[in-house]
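A single protein chain has been omitted; all remaining protein chains appear in their positions.
For chain A:
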Amino acid sequence: MPIRILAEEVASQIAAGEVVERPASVVKELMENSLDAGARRIEIRIANAGKALIEVTDDGCGIPAGELTLAVARHATSKLSAAEDLFRIATLGFRGEALASIASVSRLTLISREQNAEMGRKIVVEGGKLIANDAAGLPVGTLVRVENLFFNVPARLKFLKSDLTEKNQITQLVSRYALAYPQIRFRLMQDEREVLLSHGKNNRREVLAQIYGNDLARQMLEVELEDEDIRVRGFISPVGISRSNRREIVFFVNGRWVQDAGLSTALIQAYHTLLMVGRYPIASIFVEMSPEMVDVNVHPAKAEVRFRDADRVFRAVQRAVKRALLAYSPAPQLSSSTWLSRSGEAGVDPAWEMAYEANLAQMEVAPEPAGKETVPQPVQLPVDSLPLLRVIGQVGAAYLVAEGPDGLYLIDQHAAHERVLFEKFMREAGKEIPSQALLHPQTIELPPQAAELLQTQLAVLNRWGFEVEHFGGNTFRVRRVPAILSGLDPLIIVRSLVEDFEEDETPLQAEIEARVIARVCKRAAVKAGQILSAEEQNALVRDLERCQSPRTCPHGRPTMIHLSVDLLERQFGRRGSR
């Protein structure tokens, strides 16, 4: 095949792929243009997760009527003129690519009126071709309407995630910018529903309340630090509040949302030992420095930046966060958990650790045909059953020790109980799920995204013994909980379910149900630290023996460690001496 210069159309579609990969990236580019235009008010309307319509209206400086067509040409920008400008970029955009890229993959309408201009002008571009250019009336500012996004790139369209995911991406994006620019009024409408409204009163905590709900906003700690020419501001969650993923860690550098692993590591390190392993803080950190200290021309979507002195920036962030944490940290409480953590530090006997590793290794190798240590596979159910176990006792109020014909078993009481409850629940599937009504319905207010997620899953919850109803806005009312959860705080249960939904979405409804049940069982199961009587220990082990996949908890962690007779003999040096 001969080498050819690509047709203009194809080239611009390829370029568009780098900048515009999903509806949220269009929103981002348009929003940044509005911000660069000095807007005080930005209104965003979305229909059908951005696939049908994305419309961004602002009251910024507008585009001169004669330059409208130039605005949608590639490498056309008003923000930069010479290469050396690249090193002191003060605007969010500079590549002159966004509008052209968007225009090449959608039907784009651009209407703008400059200050002092009598009339506005309107152009329509479809798939990169100008199809209309007329005079139009509108207030000062710019309106960009993007319709039928990706209509000419079916592959891209096919790879979009579910509508819910795309909608969430947009909501998340806009709320982050609303937080970064508290002086600007943001309004986001999704399918004619107001999802977010910030008042532009320059009060970050107020925006925070919009995003995370009043409760959490009140508890967030303020971060403020100035180190010569680096300024770190923002909010972080106190030690008691955490998430199971890093998604709520947000950094803005010079007003630009960036994803920088170094920055988040610095932040998480500042929490060192204060959060449990696998838990992450919620944080919105705004770092400001002079434009020369940071190179933004690294990534087409500008999600990454390069710092001239990365270490200094990381240190500044870390110091700021640490200082805020220390200033607000509560006095340590005497509780059973301190005892637990202390005993954890004492360190494990190396032999036991070795035994555990050996055990793991045995679990990981391909299953021997007659071996008793096969990898637990939900499919091959009958093979997985446990031998009869004799309970010896409880260790550290968290583990049960039991003896089987093939050695010693250490059983995690929490994980084991989770498994028992999970299978019991699953057996009852399709039958009546008993639930316990609350004396007083409890209301719970969630952040907008979480509220939307919960709303879509209400039917699932209500099928599994909850009665949760939408109570207007982002508020829900809990009337009943599954019977096995009675005695626990219903609000905490619902919150943890929502957190699970946020974790990631699976398109399989059955899997969502299994996840809800797994979470319910996790809550209801006996905790580590609970002392069990001999009868309770026995009952738990009996129930576990009857389970179909007794070796893992519903979340996939092991419920037990097996130390085989063989391993014990080797560890004690009895083998081979005879």
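Definition applied: a contact is a pair of C-beta atoms (placed from the backbone, for glycine too) under 8 Å apart; a residue touches a chain by one contact, two chains touch by 3 or more; residues count from 1.
Keep this in mind: contacts and distances are computed from a predicted model.
The protein name that UniProt records for the chain not on display, among "Carbohydrate ABC transporter membrane protein 2 (CUT1 family)", "PrsW family glutamic-type intramembrane protease", "Beta sliding clamp" or "Lipopolysaccharide export system ATP-binding protein LptB", is "Beta sliding clamp". The chain that is not drawn here is touched, among residues A:388, A:492 or A:565, by A:492.
Among the residues A:303, A:438, A:514 or A:568, only A:438 touches the chain that is left out of the figure. Considering the whole complex, the residue from A:416, A:484, A:497 or A:521 that touches the absent chain is A:484.
Among the residues A:247, A:390 or A:427, only A:427 touches the chain that is left out of the figure.
Panel shows chain A; residues 334, 336, 338-339, 342, 427-428, 432-440, 442, 462-463, 465, 467, 480, 483-484, 486-490, 492 of it touch the chain omitted from the view.
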